[in-house]
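The complex appears here minus one protein chain, its other protein chains still in place.
Just so it is clear, A, B and C label the chains in written order, and each chain counts residues from 1 on its own.
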Amino acid sequence: MEREEKSNTGYLKELTKGFIRENPIFVLCLGLCPTLAVSNLVENAFGMGIAFFFVLLCSNITISLVQKLIPDEVRIPCFIVIIASFVTVASLLMQWFIPDVYARMSLYINLIVVNCIILGRAEAFASKNNVFRSMLDAIGMGIGFTAGLFIISAIREVTGFGTFLGFRLIPENIKPITIMILAPGAFFTIGFLMALFNLIRIKKGKVSK
Amino acid sequence: MKAKITFKGGIHPPENKDLCGELSIKDFPPPGIAVLPLQQSLGSPSEPVVKKGDKVKKGTLIARSKGYISANLHSSISGEVIDIKKAPHPLLGEANAVIIKSDNRDEPEKDYSTEDVSAAGLSSGEILGLIQNAGIVGLGGATFPAHVKLNPPPDKPVKTLIINGAECEPYLASDHSLMLNNAEQILKGAVMIKKILNAEKCLIAIEENKKDAVSLFRQKLNSLKDIAGLEVLPLNVKYPQGAEKQLIYTLTGKEVPSGGLPMDISVLVHNIGTVFAIYEAVFLKKPLFERVITVSGKGIKNPANWRVRIGTPFKTLINHSGVTDRTIKKLIMGGPMMGLAQYTDEVPVVKATSGILLLTSEEAAAFEHLPCIRCGKCVTACPMGLMPAEISKMVEKGRIDMAKSIGLMDCMECGSCNYICPSGTNLLQYIKLGKYEYMRSKNAKR
Amino acid sequence: MLKDKHLTVTVSPHIKTALTTEKMMWIVSCALVPAAGAGIYFFGFHAALVITVCVVSSLLTEFLCTLLMKKPATIKDGSAFLTGLLLALCLPPELPLWMCALGGFFSIAVTKFAFGGLGYNIFNPALAGRAFLMGAFAKEMTTWKTLQVFPDGITAATPLNLLKEQGYDSLMKVFDSHSHLFRELFIGRVGGSIGETSAGLLIIGGLILLFARIITWHIPVSYIFTVMVISYFTGGVFGIPFHLFSGGLVLGAFFMATDPVTSPITPKGQIIFGIGCGILTMLIRIRGGYPEGVCYAILLMNSVTPLIERYSKTKIFGVKR
Partner (left out) sequence: MTLGQIIALFMGSVFVQNFIFSRFLGLCPYVGVSKDTPSAMGMGFAVVFVMTTASAVTWILYRYILIPFDLTYLKIVAFILVIASFVQFVEMFLKKTFPALHRSLGIYLPLITTNCAVLGVAFLNITQFESESYGFAKSTLQGFFAGIGFMLAMLIMSGIREKLEYAEIPESMKGLAIVFVTAGLISIAFLGFSGFKL
């Protein structure tokens, strides 16, 4: 019964759930450290998003492929090793292609290895589902994460620098609110975005009632 | 012994004690109908020994104490028992009461006016018996049966007896007037109690705003003989100076342990009114059927101190005193700080009634309730060293366990926090609720 | 006779003190008026505009927040007015007005209403607003109106700035003698925020609050005493009056740190709070990146207020320690 329902409701849901309903940042509240640390510039956020996407996709696929081979007791260490290998690959690639972006945030790229989303998806999803589903899940979550990162970084860059991806949006003579690109700005942005998500959920809840 | 200057905390509400003017005690005429609730004290209600249609006289026993903590009840007028039924009660809302219709003869059971000089030679047991028969309870408001309080367990001897004449509640002046009018009798009663308890000393504590009472007592002590160990001590004027634990701390410097009784530190406190009632019971063989109360408040035309029969309905007193044409807001039994607001003036005077106040809307101002701004005034005001704002917030959120851990059950409900709170938060209401909830869950666990 | 009257039944007590929260807020505001007046007198018309904009933006934000949250309107309780006034008093006199408005908005909306409104905020709204503006517009927030000029024509910032960045000698170049410096500091004719410079008038305002029993002595005394001790050990006899009267110390000690909502509720906790404020203020003044530390010191102590309260409970009567 459950299986049937699963196949019917389909793959699309697997893909889209990460966008809003189970958005990793605003709803699941996972992987917050890099989210806040690198979101002062949209450029950084994209760099982080791509690296994250890459690691999540590869590790999800790999783990769903080898799930049968891994003994249950040592699965977590195995996942970590798999993830860590892909993080190493990603960090080497970034170092090669976009060295200046990498230099700004190498610490946080390395720390993708302990990002709760990736380990969480590996444990909760990829180790229990087939390759295709795991891939869709990874894409959905990756898009959700990158989009969240994009929103936060866009808000912070526009208010804190007056620019977007380096282009000036707000005229020079209006002073940007510098604090938005400092640590407090990151906390405020995510705090109020979460409140916004809550508000939407409350409104929706009221309507469905 | 070095007396502390005062206790920690407390407040200075406007006293309004001068409303009554001169401090004489007027005799209030016996009412046409007396309503005598069977529950007049802490503990179990007494059991009626009369039935409908019985003729009674002033001072006739109409209900006998039942159980250890309970007290006798006597008729306060002469006449006929017309019913035993539920009637409004100032403390309980409604309770069983013996209702007596006056025959207007006011005939006493026996003569209560001649002093029995031989009483001074009675044994402790005999005196306790007289007190028990007279149905005397603590008249300060706690209504604990006096004969039980005067009979402490042998392992907790009482060394210091304190006679409480602080009367720190605003408006009330009944104890003050009693002290001025019956100083000698009170002293005799105090000597008697000291003898029963075999106490080393007896301290009579009076707030400094009653200077006349202090000097009168000092003068009497000098003129009377055989009263070694008695001492009059003036106290700072501060509310709640008359609260048992604060009074003991002020006079002896000792703290009654949390959850304990004064006898745990060898002290016993009796109210002035109770001491006078004990005098009457022992020397005049007169049961407790009348007491002195203050009828006051800006809603009353002629405020005064009355010696009034137990069972007199409030409305009889209020009508007799006259009502001003200002907006009446509250009718209160007791003082404005700890008294109980009444929903009707049908309730009768009981043994616990120390005053009846009719407050106008300007006196009993209730202002807008704002959120707590944590100013800490309640913390400094609390004589028990509690944090009322925190406790009430915890109770509000249903965290009775946490409130208990920071002293919920130590609160004695003096209302200082509530008085001083600038936000108008009803702190005491939540604390009382919390205490009630705690006792309920504790009893349920049993 | 009482039949036709409605008797109100409530829990005791039945009388209450006349000092309400509303009155307290307005009395504090009034106690600030002399210092604010001195600020306008010394710094000119723009200072008056800054005060007006801050107050109006605070009141407006308060009104909108209560409207959005469907709470009863709380504008007249005076707390928003006071927040706006306090915020303006710790801003530089020539700050662009839209920044003032933003500060007022932040104070009320983020530090106060996000936490539920009056009584629930963790941080002092006015100081949080100032610290926010400091982080947002560091340059504008440290541009002071010049009241003293160097002999060689270079404009002088606040005395604390001078001491920190150019040392004691250039400070003495501007003010030729100690007594001159202390006199100017006391009456407030030095560079600085609008309402913080006039130490004398602020002390009068603080005494009014003490006598009106709106604040207790614990925080101001422990705060100022700590600052005096540390400044004696770091700056000698000169240090005590200098650190006492310069910067926002008096304003902070009497009006900001004593904000009841964000300071500990117990007397013992208040003393710890005051000492902590004093230590942090001097730490930032002497070693920190900013010349003035009152604002941050109080905010930092605000954040540990719950912890202080946790470990400074009152002694319950009859309970042995």
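Basically, a contact is a pair of C-beta atoms (placed from the backbone, for glycine too) under 8 Å apart; a residue touches a chain by one contact, two chains touch by 3 or more.
Note that the structure is a prediction, hence the values are computed from the model and not measured.
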| item | value |
| --- | --- |
| Among shown chains, those touching the left-out chain | A, B, C |
| From C:Phe132, C:Phe182, C:Phe242 or C:Phe255, residue that would touch the chain that is not displayed | C:Phe132 |
| Selected from B:Lys17, B:Lys351 or B:Lys393 as touching the chain missing from the view | B:Lys393 |
| Sole residue of C:Val11, C:Met24 or C:Val110 that reaches the chain not shown, by the stated touch rule | C:Val110 |
| Touch criterion as defined above, residue of C:Ala88, C:Ile214, C:Ala297 or C:Ile316 at the omitted chain | C:Ala297 |
| Subunit C residues touching the omitted chain (full complex) | 69, 110-111, 113-117, 120, 122-123, 128, 131-132, 134-135, 280, 284, 287-290, 293, 295-297, 299-300, 302-307, 309-310 |
| Touching residues (missing chain, whole complex) on subunit A | 29-34, 36-37, 77, 80-81, 84-85, 87-88, 91-92, 107, 110-111, 113-116, 119, 179, 182-188, 190-192, 194-196, 198-199, 202 |
| For subunit B, residues in touch with the removed chain | 371, 393-394, 396-397 |
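FYI, only the chains that are shown with their structure count from here on.
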| item | value |
| --- | --- |
| Given subunit B and subunit C, the chains that contact each of them | none |
| Central chain of the complex, centres being mean CA coordinates | C |
| Farthest chain relative to subunit B (centres taken as mean CA coordinates) | A |
| Subunit B-subunit C separation of Cα centroids, rounded to whole Å | 48 |
| Averaged-CA centre spacing for the pair subunit C and subunit A, given as whole angstrom | 42 |
| Residues of subunit C engaged with two or more neighbouring chains | none |
| Subunit C residues within the subunit B interface of the complex | 1-2, 5, 7-17, 19-24, 74, 77, 116-120, 216, 260-261, 263-267, 270, 313-320 |
| Residue ranges of subunit A touching subunit C (in the complex, touch as defined) | 175, 177-180, 182, 184, 188 |
| Residues on subunit B engaged by subunit C in the complex (per definition of touch) | 8, 11, 13-14, 170, 245, 249, 255-260, 315, 318-319, 323, 328-332, 334, 336-345, 357, 359, 363-368, 370-376, 379-380, 382-387, 389-390, 406-407, 410, 413, 415, 418-424, 426, 428-429, 432 |
